[in-house]
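The complex appears here minus one protein chain, its other protein chains still in place.
Note that the chains are named A and B in the order they appear, and that numbering of residues resets to 1 at the start of each chain.
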Amino acid sequence: MMADNQEIILDIQNLTVHYVLEDETVEAVNDISLQVGKGKTLGLVGETGAGKTTTALAILRLISDPPGVIKSGSIKVRDIDILSLTKHQMEKIRGKDVSMIFQDPMTSLNPVFTVGEQIAESVLLHEHLSRQEAYEKAKDLLEMVGIPKFRAAEYPHQFSGGMKQRVVIAIALACNPKFLIADEPTTALDVTIQAQVLELMINLKEKYGTAMILITHDLGIVAEICDEVAVMYAGRIVEKGTLEEVFNRTRHPYTEGLFNSLPNIHRRHEDLQPIPGLMPDPTALPKGCAFAPRCSYVSAACLERQPYPRAISPTHTVRCAAYDDPGFMIQRRQHE
Amino acid sequence: MSDTILEVRNLKKYFKTGQGMLHAVDDVNFSVIRGKTLGIVGESGCGKTTTGRCLLRLVEPTSGKILFEGSDIRKLGRWEMRKKLREMQIIFQDPFSSLDPRKTVLQTIQEPIIANRLIRGKAAIEDRVLQLMETVGLAERLINTYPHELDGGRRQRIGIARAIAINPKFIVCDEPISALDVSIQAQILNLLKNLQRKMGLTYIFITHDLSVVNYFSDEVAVMYLGQIVEKAPTEELFANPLHPYTKALLSAIPLPEIGPRAGRVILKGEIASPIDPPDACRFAKRCGCVVDKCNAVAPTLREIKPGHTVACHLV
Partner (left out) sequence: MKDKVLASRRYRKRSQLAEIWHRLIKNKGAVAGLFIIALLVLVAISVKHILNYDTQVVAQKITERLQKPSARHIMGTDNLGRDIFFRLLYGTRFSLAVGLVSVAIALTIGTTLGAIAGYYGGVISDVIMRTTDIFFAVPNLLMAIVIVTALGANTLNLMIAVGVASIPQFVRITRATVLTVRNQEYVEAARAIGRNEFAIILLHILPNCLSPIIVMVTLRIASAIITASSLSFLGMGVPPPAPEWGSMLSDGRRFLRGYSYITLFPGLAIMMTVLAFNLVGDALRDALDPKLKK
């Protein structure tokens, strides 16, 4: 998928993660492959239960085993094979090479430590600086995310939601990681605050060239900040491509359905076309395409077997059996 | 003129706190025409949810008049108010906490019918419940299931069925889709629209999501720190936003399209405190076009164009 001269920071191949419970198995992630190049942002899009967070946690090996099991596949961060590392080695990587921003800023920060201390903690863990130096660096980082330096001595509860999220970003970027995972970083925030935080993230991205996976269900945010998009459904990537390809030359019926479900500010009188039905039960996925029961283009072949990833262009792949017919095209009006 | 089903005048709700008086809702005025939808938008802390609760007196307003079909419901006694609730209902935001976890779908939906003694007889009540389930799109076989066995979308449908069970005229929808997945949101929005057409319902649609309110309302009121700062018919508001906050709000929405962000206004700072607010424009501290007057005198809502009111000194 990547251009040959691009340095690949994250390389996931055929990853499968299941949660093995007492009487059932949750097939959370099924055979996904994706790559993120240096300085690029990949948007991982999907609804609840699609497997996005599990993917993120798998990269950081934060999935508790039991019940989570990485059944197969490989994860490489800059050629380091993540799955073969020891616990100790993994701890060295977390926060330094790969960082994560979690969804809820309200609970990501420890209420009994000051904000400065929490940022400094991350610095101290990975870099050989003195306490004093680390704290100074923490203050610099606060300024970088738009918070006045003197507030380093304050506690999380003294900050609003948007500011807390900025602190979380500061902690994540403290050690200048090569790769950042942001799991719905702005979902819990008000729209105007979200705009502020997104602006910050875009600036930092440009400044530091950090590669990033942004997990979200909001296609608007994807359009703002992502270079590439991967759409997940029932643990599989159903469509993957550049931003332009996925938005303007959409191929997969589910992606089409997501766009059609959104009320469009410019076209308010158009009826919404929701996707009928519900996401399948991840403990009982069908043998064929998981989206088939809700798909308006379904055919018999769809129910028989898993569609394979078909390349539409060197960077754009779709998992959809309907494209076996070379004349097939989904109906979504392509962007004028 | 047209049939005004609800008129709210000078609605105030203040809460006493340790630090002072919290002005949650501060002198709000609006009216809604029968069969139409008024959208109330704003971010957290603007008072929209409290306003919604006040309309049904689930939270007792501090002062003001709430005229439902001409008569002030604040004057009603407890028993009369309960009767009035047959005509005014509410759909809650959180499909997880708004349903009693120990009641089945049947028990939850039938409760308003039983509480108001509208239908007698187990079989007759059950028929009505099945009818309602069909209307909102719940499969018959779910009749004895418990909320925790169902997903958010289905739970919200239960909440909707409960709200329409006794044929109200007016429903307050308090962020009814915020907690749902995108594809389910669209399903529920369509359902609400259909119900409005079928039953002639009037809605007050409270949300923080401007794209939804664009789709779903006839008129929009924008709230900030307990006050309405701008109000206009939907198309007019989106085409010609006048208040700086409205402009910022509109420009902040990330659009699911590729292209340059035209005129993106990034607000500086955070929302001010709603406790003992000063007698000045409450948006002044974050406004990009502030002048001295803004910090000295509180602006009042003025009609700039027919139907379009704004509270801003600079308009």
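By definition in this document, a residue touches a chain if its C-beta (ideal position, glycine included) is under 8 Å from a C-beta of that chain, and two chains touch if they have at least 3 such contacts.
The structure displayed is predicted, hence computed values, not measured ones.
Participant: Would you list the chains present here that the left-out chain is in contact with?
Facilitator: Missing chain, whole complex, touching shown chains: B.
Participant: Identify the residue among B:F68, B:F92, B:F205 or B:F283 that touches the chain left out of the display.
Facilitator: Among B:F68, B:F92, B:F205 or B:F283, only B:F92 touches the chain that is not shown.
Participant: Among the options B:D3, B:D72 or B:D100, which residue touches the chain absent from this view?
Facilitator: B:D100
Participant: Identify the residue among B:K36, B:R162, B:H208 or B:K231 that touches the chain left out of the display.
Facilitator: Of all options in B:K36, B:R162, B:H208 or B:K231, contact with the hidden chain holds for B:R162.
Participant: Tell me which stretches of chain B touch the chain missing from the display.
Facilitator: Chain B touches the missing chain through residues 56, 58, 78, 82-83, 85-86, 89-90, 92, 94, 97-102, 106, 111-112, 115-116, 122-123, 126, 130, 140-146, 148, 159, 162, 165-166.
One rule holds in what follows: only the chains that are shown with their structure count from here on.
Participant: Could you work out how far the Cα centre of chain A sits from that of chain B, in whole Å?
Facilitator: The answer is 32 Å.
Participant: Name, in rising order, each residue of chain B that touches chain A in their complex.
Facilitator: Listed in rising order, the residues are 43-44, 151-153, 181-187, 189-190, 208-212, 214-216, 234-235, 238, 248-249, 251-258, 261, 264, 266-267, 270-271.
Participant: Could you list, by residue number, the parts of chain A that touch chain B in their complex?
Facilitator: 47-48, 160-163, 190-196, 198-199, 217-224, 243-244, 247-248, 257-265, 268, 271-276, 278-279, 335
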